[in-house]
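So that we are looking at the same thing, I have put the structure below in structure tokens.
Apart from one protein chain that is not included, each protein chain of the complex appears where it belongs.
Chain naming follows the written order as A and B, and within any one chain the residues start at number 1.
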Amino acid sequence: MTVIKIDKTEFASGLEKLKGSNKLFSPAKKGKDFEFAKLDAGEVPDLEGCRNTGMSPKSLIYPQSETMFEYTTEEADPDANLMKDVEKDYAPRVVVGLRPCDAYSFKLVQRNFESPEYRDPYWADSYEATAFISIACSQPYSTCFCTTAGCGPFHEEGSDIILAEDGDGYIAKAVTEKGEKLLADAGWATTAEGGEDKFASLKKAAEEKVTSSIDISKVRDMAILDLYEADFWEKEAFACINCGTCTFVCPTCWCFDIQDENKGKEGVRMRNWDSCMFPLFTVHGTGHNPRDQKYMRLRQRYMHKLKYYVDKYEDDVLCTGCGRCIRMCPVNIDIRRICDKMNSYVKA
Amino acid sequence: MSDWEPKIVSFFCNWCTYGAADLAGVSRMEHPPNTRVIRLPCSGRVSPKFILAALRQGADGVWVSGCHPGDCHYIEGNYYARRKFNLMKNLLEHMGLEPGRVQFSWISSAESTKYVQVINEVIETVRKLGPAKDFVKDKPKVD
Partner (left out) sequence: MLEYTNKIQEIAKKILSEGKVDMVIGFRKGTIPMMSEPCFVTDADGVGELSFDSNCGSNLANYIMDRKEKIGIVAKGCDSRNIVNHIIENKIKREQLYIIGIPCRGMVDRHAVGAALGGEILEAVENADSLVVKGVDGEATYSLVDMLQDNCKTCTHRNPVIVDEMVADKVEEQQDTNPYEDVKKIEALSPEEKTAYFDELLSPCIRCYACRNACPLCYCPTCFVDESRPQWLGKSQDITDVKTFHFLRAYHCSGRCTECGACENACPMGIKVRQLTKKLNMDCLETWGWEAGLTVDARPALDQYNLNDPEEFIK
């Protein structure tokens, strides 16, 4: 795959070219954090200022609230009482400046939304329409543990182009066909001499900066029920206030709730992010709630990420190690500590 | 908007204002038809959720009316309600709701004249404010 060197001016002019036929999104300072926002003509993203965004880029593909259908019960309307698809904009989009872990997260989420048996049209169409130009991490957070969560600061899977900061410019590596095409469309063409080697050395240096880790080596072989019934859950869940922060900031939490909203004779069917931390997530029509204690809900989240998913797909964890849940949790529930409890658990 | 007429949702206590409305009616006292009345056992039954629900569903104004202090059928319901309304109204207006959108009154079952006077006042205040804008729930604006 092509590896080239782009200087900052070229980078900016290339993005302008891309804006002609794509909608661009990149991190922009908003409130106390950076968040993804549309990049208008003439705007250059501040890729150096943003170590990572507060919210993950998940909502660019899978909005927190998304209208799927609309309907009317107005008899005079020929489409009365029909659920009609809402028109969607799946014009080409490019996300610039997301971190490799976030780009990788879409590959994990894809398992849920686009499997051999089932295809979620909203997520899949949106994902297909989007290209990702990620920027490798040279300065990971102390809470980042990507290298033990199946990816890393220079991880390529999920990105179409990956950029690495190099002096006054970037080394850009096209990872996919889509990426190659983007390089051409943007007019970024010069081949970097020794770019591949430089890229590898930057990668090695960055990976060494990720000092935090998780280990699920023993979790893999544990019986699900033993872990499920383990005695540490109540203690670990004590502080948890059962808010949805960890699930909403997580790039790989994908659950949603479907709601109908109507006014007069008009209505829509929409889906909104849901959270397994909320009691309502599992409450039955009868009022019975199989997860009526908060430790059960906390256990669900971590078992799903670190055990059920791993067992089901015989893969790595459903987590990219971005560390957002650790940084954002109001009461310091730390996935690394819970993972450690799970991995070191010995059935009495 | 020239033919726009304000829609008012009224929450009336069964023991007083509801009776006053009834009395005004049987006494053939003319008054405007812009209110939709919801009868409650006491003004103390009014929850802020009701007021929000009315506004959200498109009421241009909300009018809550109960018994004069000291006259509550349940001895003290309206005393609690009075404190509740005070904070509720202040907070709604703090968040940008125009003063006059939500109004309160004490009207006993004998005060049909006051009833007619207040209903006119309520409607005219809301008419001047125009159609409601705040807390009105339309088709969700999300994308």
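Here is the rule we use: a residue touches a chain if its C-beta (ideal position, glycine included) is under 8 Å from a C-beta of that chain, and two chains touch if they have at least 3 such contacts.
Given the structure is predicted, the values throughout are model-derived calculations rather than measurements.
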| item | value |
| --- | --- |
| Residue in contact with the excluded chain [from A:88, A:181, A:198 or A:327] | A:327 |
| Option touching the unshown chain, where A:26, A:252 or A:275 are the choices | A:275 |
| Among B:25, B:41 or B:69, the residue in touch with the chain that has been omitted | B:69 |
| Interface with the unshown chain - residue positions in chain B | 48-49, 52-53, 56, 69-70, 76, 79-80, 82-99, 103-106, 118, 121, 133-138, 140-142 |
| On chain A, residues whose C-beta touches the chain left out of the figure | 30-33, 51, 54-55, 64-65, 139, 141-143, 235, 238-239, 241-245, 247-249, 257, 259, 261, 270, 272, 275, 278-280, 326-328, 330-334, 336-337 |
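Quick note on the criterion: only the chains that are shown with their structure count from here on.
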| item | value |
| --- | --- |
| Footprint of chain B on chain A - complex, ascending | 63-67, 261, 263, 266, 268, 270 |
| Residues on chain B engaged by chain A in the complex (per definition of touch) | 57-58, 137-140, 142-143 |
